[in-house]
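Apart from one protein chain that is not included, each protein chain of the complex appears where it belongs.
Moving on to chain A:
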Amino acid sequence: MPFKRYVEIGRIALVNYGKDYGKLVVIVDVIDQNRALVDSPDMVRSQINFKRLTLTDIKIDINRVPKKKTLVAALEAADVKNKWESSSWGRKLIVQKKRASLNDFDRFKVMLAKIKKAGVIRQELANLKKQTTA
């Protein structure tokens, strides 16, 4: 029941509403009870309401309001990108994006692959069943 992910300087968060939807940002300062100053290598540092953020498990070590260069260096050092993309949450988002971008032919190929995979599994199951009854 206790909280595990805290709003603190260096907390990585995911933007879940607005123009920067889907971006990973670093909380760089807290403005007041509702807003934080966030920054990311590909955006201008700006304020955002906490309601538009979802906190992640990742935290980096930075001072309050670092320079852009220091921020980028700290993100590289902590290897945030790889940590995110190997986490199950990050992987799910990547899969969702891939599925949304599939074109009609790709969806057809996926269907064929699923049928093939199911066929192989069913074959194996049948073999195993035969072995146990034999």
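Note that in this section contacts are C-beta pairs under 8 Å (C-beta built on N, C-alpha and C of every residue); 3 or more make two chains touch, one makes a residue touch a chain; residues count from 1.
Note that contacts and distances are computed from a predicted model.
Q: Leaving aside the chains you can see, what is the UniProt protein name of the one that's missing? Options: "Electron transfer flavoprotein subunit alpha", "Kv channel-interacting protein 1 isoform X4", "60S ribosomal protein L6" or "Trafficking protein particle complex subunit 2".
A: Options "Electron transfer flavoprotein subunit alpha", "Kv channel-interacting protein 1 isoform X4", "60S ribosomal protein L6" or "Trafficking protein particle complex subunit 2" considered; the missing chain's recorded name is "60S ribosomal protein L6".
Q: Among A:M1, A:L112 or A:A134, which one is in touch with the chain left out?
A: That would be A:L112, which touches the missing chain.
Q: List every residue of chain A that touches the chain not included in the displayed model.
A: With respect to the unshown chain, the touching residues of chain A are 100-105, 108-109, 112.
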